[in-house]
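Only a single protein chain was left out; the remaining protein chains are all shown in position.
Moving on to chain A:
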Amino acid sequence: MTTTDTDTTSGPATDPPAIETHQLVKVFGTNRAVDGIDLRVPAGTVYGVLGPNGAGKTTAVRMLATLLRPDGGEARVFGKDVVRDADAVRARVSLTGQYASVDEDLTGAENLLLLGRLLGHGKAAARQRAAELLEAFGLADAAGRQVKNYSGGMRRRIDIAASILNTPDLLFLDEPTTGLDPRSRNQVWDIVRAVVAQGTTVLLTTQYLDEADQLAARIAVIDHGKVIAEGTKGELKASVGSGSVHVRLREAGQRPAAERVLTSVLDATVTLDPDPVALTATVDGRASELGAAEEAARALAELARAGIAVDNFALGQPSLDEVFLALTDRRTGDGRDGAGPDGRGPDGGGPDGGDGTRVDDPTERTTAR
């Protein structure tokens, strides 16, 4: 709330961020699909927007891609307003939607040819470009078939090929792997990485945490049209405050003793795994990661001193799944205060330290920025 303006005043000196939104709102009837979203996506990165179905991800992307008009707030793409300067925005972005954004009645080659012509290529150039893309995406053999006869993975690839026909500066990928088998999903991920390596910024929406984990540098978690957490993967994981220590004992009989030791040393909740020799302690991850490791080492030493034989020992970071569930639970649990502005964690530790100047409504953010 205080200062999105700091970003604009620093404008002339530095390039504007790929995406910058301020209190973006979209209302459908009584449903506030997007309810005051602030985002800042630095150019040249993959930014993940993570949320369950109906959280407002697609609506937000459609506003940023000039397909929907915001009902409130503002959004700029490379410094251009998505409403007033829509054409300038369109010249720099492309969108691969949740549903194939290609014409299913046409063949793969025809689709790319059509787009090539619409993007201003001459006939010969468009034809050549189409052939190159089909080849690179492994679709040369399917070039003459109608897209409706393509498999899910092939559709995604022709769709992404269409999106990079003219290399966009910003690529929106709206749930690019929903409904794909694991192999096709990996192919899409590889393509995304290759595109990003060439300097394109990618805004990726997904409901799969591992997808965000795999691809995105920074992640915004949204739910009910609001950003409930934002940061790097590490920051998000740290913010949830749990790392876990997994211990496997040599003898099941020593488990009660081990449980007592871990509880007292780590001051943590210890859960007994279904496996009779295993147990898991949750460490307060809001302490730094180094601290968690040290504490775990101390616990291990204590176990040895108590004469408990340890077969296997592992220190795990919380998965994004845990982060996500913790964040969404917190909101549904007791209103919106959640963990509150805990202020801890690697403040401004992200790639752009300038981010630290932005202070948002603390009730909205559960993570340290």
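Quick notes on this one:
Heads up, the rule we're going with is that a contact is a pair of C-beta atoms (placed from the backbone, for glycine too) under 8 Å apart; a residue touches a chain by one contact, two chains touch by 3 or more; residues count from 1.
To be clear about the criterion, contacts and distances are computed from a predicted model.
Candidate names were "Monoamine oxidase", "Transport permease protein", "Multisubunit sodium/proton antiporter, MrpD subunit" or "Fumarate reductase", and the UniProt protein name of the unshown chain is "Transport permease protein".
Note on the undisplayed chain: of the listed residues A:Gly153, A:Pro176 or A:Gly225, the one touching it is A:Gly153. Contact with the undisplayed chain is limited, among A:Ala55, A:Val102 or A:Val323, to A:Val102.
Within the whole complex, the absent chain has one touching residue among A:Thr200, A:Gln214, A:Gln254 or A:Thr282, and that is A:Thr200.
Of A:Val34, A:Ala75, A:Leu133 or A:Val261, it is A:Leu133 that touches the chain left out of the display.
Think of the hidden chain as still there; on chain A it touches residues 62, 65-67, 69, 87, 90-91, 93-95, 97-106, 110, 114-115, 117-122, 125, 129, 132-133, 135-139, 141-142, 145-146, 149-154, 157, 162, 164-167, 186-187, 190-191, 193-195, 197-198, 200.
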